[in-house]
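The block that comes next holds chain A.
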Amino acid sequence: MTPALQLDGLHKRFGKTEIIRGVDLSIAAGERHAIIGPNGAGKSTLFNLITGRFPCTSGTVRLHGHDLAGKAPYQINRMGLSRSFQITNIFPRMSVFENIRCSLLWSQGYKYSFWNMVGRSPELTSKTMELLEQINLTSRAELPAGVLSYAEQRALEIGITIAGGADVIMLDEPTAGMSHSETDYIVDLIRKVTQDKTLVMVEHDMGVVFGLADRISVLVYGEIIATAPPEEVRANPKVQEAYLGAALQAEH
Partner candidate 1 sequence: MRNTIGLAVSAVLALSLGTTAAFAETIKIAYIEPLSGPFATNGNTGLAEWQYAAERLVNEKGGVLDGMKFEIVPFDNKLDSKEALIALQVAIDQGIHYFAHGLSSGIGHALTAAVTKNNARNPENRILYLNYSAEDPALVNDACSFWHFRWDADVDIRLDAITDAIAQQQDIKKVFLINQDYSFGKAIVAAAERGLAAKRPDIEIVGNELHPIGKVKDFTPYGRKIVASGAQAVITGNWGPDMIGVGKSAIDAGYDGPIYTISAASLGITRTFGAAGKDKIHVVSEGHLNPPASERAKEYTAGFEAKYPDYDIIQPRIANAVEMLARAIEEVGSAEDVVSVAYKLEGMEHDSIWGGKVYIRPDNHQAIQDIHDQVHTDEGITFPLDNSEYGTISRNVIKMASMDAPTTCKMERPERP
Partner candidate 2 sequence: MTGIPDSSSAVSPANGNALRSSLPWIVAVVVLLVLPQVFQANSAITILNQMMITIIFALSYNMLLGQGGMLSFGHAVYMGVGGFFCMHVMNLVEANELPIWLHVLPIFGGLFSLGLATIVGSFSTRKAGTVFAMISLGIGELVAACSLIIIVFFGGEEGISGDRTYFKPFFGVKFLQQNEVYYLIAFWTIVSALLMYLFSRTPVGRMANAVRDNPERAEFLGYSARWVRYFSFCGAGFFAGIAGALVAINFEILTETDLNLGKSGMILLITFLGGTGFFFGPIIGAIVFTLLQSVLSLQTELWQLYVGALFVATVMFFPGGLAGLLMMHQPAMRLGNLGLLVVPYVNTLIPAAIGALGLAGLMEMLFHVRHAAVGDIEMRLFWITFDSHTILPWVIAIATMITGFWLAYRNAPKLRE
């Protein structure tokens, strides 16, 4: 079976410094995959390479077997990949309801229509409400998104990311800067909304990753030093040495 996402020999150079130095990775459909690594390992860069925000210096990214090189973000999205952003990235001046509804438009076949009224479709409205229900924001539907609390905004962001119905969901540090209870809430949410989907997430918080991911890749200085199920990664001495050691000891 074709993997949902496949990276081959990915390199990225900014000027003279090479941030990503040859990443190969294959993620199967339906898998929950996490990419972890210490600060400055190139996690976000890798993330942006996959989603087409930066062009690769060399190497290929394939989504369901299709090369993504030179594709604009909206084209990648239409091929079934959706992403969130590390910094909260919602539409602050639009209502929460409108945020979600806009995210649904393309997948519901509206395209660039300027004769269809979006308000006319009960189906679209009910789908939007359904999604709002999933991310527990029904009561906030009419508020401008910019006034929500931080955790709510992150939840909304996840809602926007999954709304389009993409089967590969990429989340960039979805729990960054959150308290423990908020993190638990978001992790539950992610687990709930990504059922039957391929999930790729970059994360810093170990707890999140170990509870959620089927497999974990460890990225250190632009290279993947291990890809394995959580328990194996935990046991891997190279990983321990490079990154996890201190954190794990503190946990025990």
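The criterion applied here is as follows: a contact is a pair of C-beta atoms (placed from the backbone, for glycine too) under 8 Å apart; a residue touches a chain by one contact, two chains touch by 3 or more; residues count from 1.
Regarding candidate selection, all candidates are chains of the complex that A comes from, given by their letters.
Owing to the predicted nature of the structure, the values given are computational and were not obtained by experimental measurement.
Candidate 2 is the one that touches chain A in this complex, out of the options 1 or 2. By the touch criterion stated above, chain A contacts candidate 2 in their complex at residues 51, 72-74, 77-78, 82-83, 85, 89-95, 97-98, 101-103, 105-107, 110-122, 124-125, 129, 141-144, 160-161, 163-164.
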